[in-house]
Structures are given as C-alpha cells and as structure tokens.
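Here the complex is missing a single protein chain, while all its other protein chains stay put.
Right, chain A next:
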Amino acid sequence: MLSVVLCRLTYRVRGSIVASEILSDVSQLSTRAQVVVNGGENRAYIQKDGTFAVDNVKLGDSLLEIASSEYVFPKVHVRITLKDAVEGEEEGRAAIAARYVQIGSEWSDDAPVLAYPLRISASDKYDFFTERQGFSIITMFSNPYMMMVGASLLAVFILPRLQANLDPEALKELQGNKE
C-alpha cells in the first residue's frame, strides 16, 4: 500500500549547465539540447541561461543525461529518497543525492555527492571529422613499405661502395669464410 502511494509522488529535479573551458558560453548550446531522465521517461528542455527543471521524476534512482548533438556531458545518477515521511503530509520531504556515473560501471555510493541544484559542465566537444593528411615527406618515409624500399636501395647503392672500400685481403677472407 505504501509503495503505491510512493509511486505517485513525483519530484522536480533542478540544475543548470555551467560554463567550462569546453563550452565557455552556455547560450551557445543548441536549443535542441534536452535533459533526459531514464532513457526518455522524463524530458526537459534547457533554458538559455543553462538552467533546467525535470518534472515528474519518480522517487528512487534515476539516470539523468544531457542529450546534445555537439557536446559530451557526464551522466548523473540521481537518487530521491524520503527524508522522514511525516504522517498526514501529502508530500514527504525528499532528499536528493546526485553522483556522476560512468556508463558500464556499477553505481557506487562511494562517489562524491554533487551539490544540488545540479551544476553540470560539458566534458568534451564532439569532433566528427578526420583531417585529411596532405603530402608529407616524413609520413611517406615512415611508411613500412617505404622503409623496406629504403633498405633495399641502401643495399643496392651503399653496399657495393663499402665492398669497394674494403681491404682486398679482408674481402678474400670473407669470401673464403663463405666457401
């Protein structure tokens, strides 16, 4: 019975995107960027000043992500718990604890709790392109094929000269060894 009542209680999670070296002006963030809770269960838009409020977030644990096409944001584990459910009070006082999480690793309570309202800053900017490499002597010669070619050229041009510079006796000795 209690759980049914608890399920109905929903909360508002507030926070803001704050400027960082990667995103120095929050208003530059696309207006399309959204805050997504639990993979689409709740969504919220981000205001021009970077603030957001996600409504109707359920009690318990949730995953909060910032869906942006240009910037990478850390993912946040939000835990909403009832502090002390006072009887007769419809909405119990809730406590919120948010922690950064890595996708693919277990959620741990040992991670430091973030300040609330959340302050999230971009951790990286997506770079979709690979620069086309122009012609460069160094890259050309660092190619293994080119190294092989270099070695064989060395053998063709330098070795006969070395041979010529060798003492005739030493040469004979070498050839003798071979035989």
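Things worth noting here:
Note that in this section contacts are C-beta pairs under 8 Å (C-beta built on N, C-alpha and C of every residue); 3 or more make two chains touch, one makes a residue touch a chain; residues count from 1.
Note that in this section contacts and distances are computed from a predicted model.
Its UniProt record calls the unshown chain "ER membrane protein complex subunit 1", which is the correct pick from "BHLH domain-containing protein", "WD repeat domain 54", "ER membrane protein complex subunit 1" or "Electron transfer flavoprotein subunit beta". Taking the complete complex into account, A:39 is the one of A:39, A:112 or A:168 that touches the chain left out.
The missing chain, though absent from the display, is touched by one residue of A:22, A:153 or A:171; that residue is A:153.
One chain is missing from the display, and on chain A it is touched by residues 2-3, 6, 10, 12, 27, 30-32, 36, 38-41, 43-48, 53, 55-56, 59-63, 65, 67-70, 72, 77, 81, 101-107, 109, 126-133, 140, 143, 145-146, 148-149, 152-153, 156-157.
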